[in-house]
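All protein chains but one are shown at their positions in the complex.
Residue numbering begins at 1 within each chain, and the chains themselves are lettered A and B in the order written.
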Amino acid sequence: MALTMERLGVWIGAALTFAIYSFLYKDNPVYKIAEQIFVGISAGYWFIYTIFNILKPNLYTPLTSDFGNNTLLVLPAILGIFMLCRLVPKINWVSRYAISVVVGTTAGLALIRTLQSDVITQMSETIMNPFSGPNAAVILGKWILIIGTTTGIIYFFFSKKHTGAFGATAKLGIVFLMISFGAAFGYTVMARISLLIGRLQYLLGEWLGIIQP
Amino acid sequence: MSFFEKLMKIDRRIIFLLIFIGVAVPLIVALNFTLEITQPVRKVYSLVEDADDGAYILLSFDYGPSTKPEIQPMAIAVLKHAFERDYKVVCSALWPMGVLMCSEAIESVKEEYPNIEYGVDYVNLGYKAGGLVTINHMGKNMRETFPTDAANNPISEIPIMDNIKNLTNFDFIVGFSSGSPGLKQWVQVAHDAYGVPVAGGSTAVQVPSLSPYLNRENQLEGLLGGLKGAAEYEKLIASPGTAVKGMDAQSIAHLLIIIFITIGNIGYFVTGKYKQKRL
Partner (left out) sequence: MKRQFPLVITFVVGMLVIVSQFIPHQPFGHLSDTLESWFLIISGFAILLGQLNLLKVNIIKIHRKVRNWQYYIVCVVSFVVMITIGILWGTQDQPGLLGQGSALVSFFGRKPFDYIFKHFFENLSATMFSLLAFFMASASYRAFRARNLESSLLLISAVLVMLGRTTIGTWLTGWIPEDLTYLHIPQIANFIMKYLQKTGQRAIMICAGLGIVGSSLRIILGIERSYLGGK
């Protein structure tokens, strides 16, 4: 029976794939139904996994098995319930206490980590000797990294009008940014095509059996 | 109406059909194009290959089925490489769907490595929310973040976790990421705050934004970018899988899109539309 159900599952998967692809022809009820199934199942999955993987092992089990050593966990439990009060208009203001803990923690940590990883380290990585390198390509690359990053940052500085020498530098920054966006576009195409390949591997392999899955 | 004017007004569904055929045909008829290995992929391979015997590694499954075709082949390839080298593999997930992605990846590897034992050679710790903050907490106290594995077994009863107190007990971390939280957060915390080597695999979309981390400081040791990165890794470990099989289709689809861009631009200039825009 399990094999039959597995095969049925593959057919369901293929049917749902075509239901979504029917949108390529035009918007239609079959697509809308598939879309809503997707949203509903996705939300249900998150809900269950949050309970089984977070609230049960990190809150419920410690509180029920060893309350004495985990008394403090009552506080995040209360804050969590406050968070859910967001759904009740009359008392939704209590959720602000929980939100402020989450936002404060994230802001504090993001500030330090971003400053170190994305600002200071990136700046120090741009400061290099542009005259040394094993070959001409590396030396050219170093010059590009220094000039491109600096002019790119200047482009994003909007507190000063982009005119004169400053404007010309910002314009050079745009050139490097455009090349970056081009590469990003190339990679985005690659990503989307990969997903289509995955779908067709499923349809041609698992469903039709034309190719080896 | 000239030929190019007609071409410019072509129904978009014809383009959809062409791209569908362009991807489907090379999947059925293999073209076997050659594949070049790039440096970021080679560096991930070296990181995994050169670790000490019995190394403890953390694999983070931060993606879901939406990007499975790109990332699952990487995860499978790295798992195979790790089990080949007899490493101890600890899996976790910052995305809820990552838990089942991990289970599926391990299931597919088990056919090749039937002797790997749960709790001894590998463990699936399951999903935790919180991204950056949770990784930071793992850096201090892994057992408090993961008191149990995905199956609710206490961490103290899992042999592989005996030597793991925090992130610094891992030889390296490989994150498989399709967004946030993901590889960026692993770099920011695990490498930059705790000094643990971090490598990873990401969707092709993320590659440009992660590329600044590939630097002299090795914030990111190496990167498998999209299906191509996965295919390169499969080639390096001599175990071709779905990524290698998909590369012909990827190449033809790219060629098709370049042809679309070229025709679109020829039409743009031939039909004089570029003049209209400037007026």
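Simple rule for what comes next: contacts are C-beta pairs under 8 Å (C-beta built on N, C-alpha and C of every residue); 3 or more make two chains touch, one makes a residue touch a chain.
These figures come from a predicted structure and were not determined experimentally.
Student: Considering the whole complex rather than only what is displayed, give the residues of subunit B touching the chain that is not shown.
Tutor: Touching the missing chain: residues 10, 12, 15-16, 18-20, 23, 33-36, 38-39, 64-69, 99-100, 103, 124, 126, 128-130, 133-134, 136-137, 140-141, 144-145, 149-152, 193, 207-209, 211-212, 225, 228, 247-248, 250-258, 260-261, 263-265, 268, 274, 277.
Student: Identify the residues of subunit A touching the omitted chain, counting contacts across the whole complex.
Tutor: For subunit A, the residues touching the absent chain are 1-3, 5-6, 9-10, 12-14, 16-17, 20-21, 23-24, 29, 32-52, 54-56, 58-59, 72-73, 75-77, 79-81, 83-84, 86-87, 93, 95-112, 114-115, 117-119, 122-123, 125-126, 137, 140-142, 144-145, 147-149, 151-153, 155-156, 173-190, 192-193, 195-196, 198-199, 202.
Assume only the chains that are shown with their structure count from here on.
Student: How far is the middle of subunit A from the middle of subunit B, if each middle is the mean of its Cα atoms, in Å?
Tutor: The computed centroid separation for subunit A versus subunit B comes out at 13 Å.
Student: Considering the complex alone, what residue numbers of subunit A touch subunit B?
Tutor: Where subunit A meets subunit B, its residues are 24-25, 45-46, 49-50, 52-54, 56-58, 61-62, 105-106, 109-110, 113-114, 116-118, 121-122, 124-125, 128, 180, 183-184, 187-191, 193-201, 204, 210-212.
Student: Of all residues in subunit B, which touch subunit A in the complex?
Tutor: 13, 16, 19-20, 23-24, 27-28, 66-70, 96-97, 99, 126-129, 132-133, 136, 145-148, 150, 152, 187-189, 192-193, 203-205, 207-209, 212-213, 215-217, 219, 225-228, 242, 245-246, 249-250, 253-254, 257
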